[in-house]
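All protein chains of the complex are present and in place, except for one that has been dropped.
Here is chain A:
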Amino acid sequence: MKNCEYQQIDPRALSVSPLSAQSHTEKKEQRPRRKWEVFPGKNRFFCDGRLILSRHSGVLPLTLGLIVVTCGLFFAFDCPFLVKHLTVFIPVIGGALFVFVVISLLRTSFTDPGILPRATLDEAADLERQIDSSGSSTYRPPPRTKEILINQQMVKLKYCFTCKMFRPPRTSHCSLCDNCVERFDHHCPWVGNCVGKRNYRFFYSFIISLSFLTSFIFGCVIAHITLRSQAGKSLVQAIQESPASVVELVICFFSIWSILGLSGFHTYLVASNLTTNEDIKGSWSGKRGAEESGNPYSYNNIITNCCVTLCGPLPPSLIDRRGFVPPDEVVPAASTASEMELPHFSTKNDVNMCTQSTKDVLERMINSGSQTLCSPGPPKTTPLVQGLPSTAALSPEPPPSAGCSGPLGRRPTDSRCPLFSRSREKESLHSINPAFRLASPSPSVTRTAKTLGGAADVSFMPLQPGSVGDEAP
């Protein structure tokens, strides 16, 4: 992993052009990393970033296993009889359906559903500045929604605290994958991935073809058993001759109910250009009555809706999994990596408090940069102290500030500076915090510098160098 220990600037490197110097040193330190390696969401990547799966892969192996086993039994036990007595096209059709189902399933599981990459530090800071500039009081929490007009309909855009941006319409944050997904439908455990804008058509073709496949197998197995028992034998005898058929029958019988139901439901969603998420929440039908025109995204024409959803242009993946991480870029991803590493990481409330007070952090920094208010030791600890007092000082009571400092440390212990007693607690918290303990003093200043430099998440970014460098997997 990236080595972020303190190193002196090499004077010789300054005379060389920056890119070659940096790439030279970078290559000495590490090979260039691809973006999927530092991806902040809870995803798994295969084939060097070509395939993406949710970390909660759910029951995907079970789904695959059921399909393969059922079809295998079908081809092994039912097809020979049916080919002899009916037609040779039965295994051909069965084979084609099976191939289509498996390909659709794999496509749904391993395709990026439309994950939105998280906002960069600059963007987040800019956005926060805009939010704060529109408000008058610094003590009011920033508005977390933005109302916009889409096709003469008021739509609320929510601010995502994890991804640090206002979510586009129809985008939702999946808590299982920890990503904002465009046109979020649902997180499907059977498929082991979210279903969103980019893989909805694959998901739909999967469930449609699966319903055809299960119905086909069910019908064929019924025909098989019927034909066997017609030839003078009883039903029980027929079953005894071909026990696998019973297994298939049972699996198909239970699957058909759920799969056909799901297909019907999704066909309705496609026809009305809705997502499961919107339908469940009743975003358009509940509040505004049963009119179809409540949905601003619908084209009010079933054919158009179907074409748009299923045959429309497929946007490319926005997360650029196989791109290389620019060597000079501060990777916001790693902040979440450190987020996951630290056990006491904040809930959304704490993030809210932290983002709210970033502006105050900046203010404090500017105001106190020229003075050293609490300078017990070397100047480099001063910014550290300055950076955090605002989060404490402006919080009306201990719990929110403790909540904000929760990710950074544990309970406050001592207080040295009379002016910013809570900031002292933070300072000692940092020494207690394992992430800080592992880091050398200089990175802590840089962390604060980064924080003060406009990072929206006060608590998260500072921990990146130390934690990534030392707790590298």
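Throughout what follows, a residue touches a chain if its C-beta (ideal position, glycine included) is under 8 Å from a C-beta of that chain, and two chains touch if they have at least 3 such contacts; residues count from 1.
Going forward, contacts and distances are computed from a predicted model.
Per the UniProt record, the chain missing from the shown structure is "Golgin subfamily A member 7", taken from the list "4'-phosphopantetheine phosphatase", "Phox homologous domain", "Peroxisomal membrane protein 11A isoform 1" or "Golgin subfamily A member 7". When you scan A:F74, A:F202 or A:W284 for touch with the missing chain, the hit is A:F202. Within the full complex, the residue among A:Y159, A:W190, A:W284 or A:Y297 touching the omitted chain is A:Y297.
Among the residues A:P168, A:G219 or A:G261, only A:P168 touches the chain that is left out of the figure. Taking the whole complex into account, chain A touches the unshown chain at residues 2-7, 9, 13-14, 17-18, 21-22, 25-26, 29, 99-100, 103-104, 107, 116-117, 119-120, 122-123, 126-127, 129, 138, 148-151, 155, 157, 165, 168-170, 182-183, 201-202, 205, 296-297, 304, 307-308, 310-316, 318-320, 327-328, 330, 359, 362-363, 365-367, 369, 380, 383, 441-443, 445-446, 448-450, 452-454, 465.
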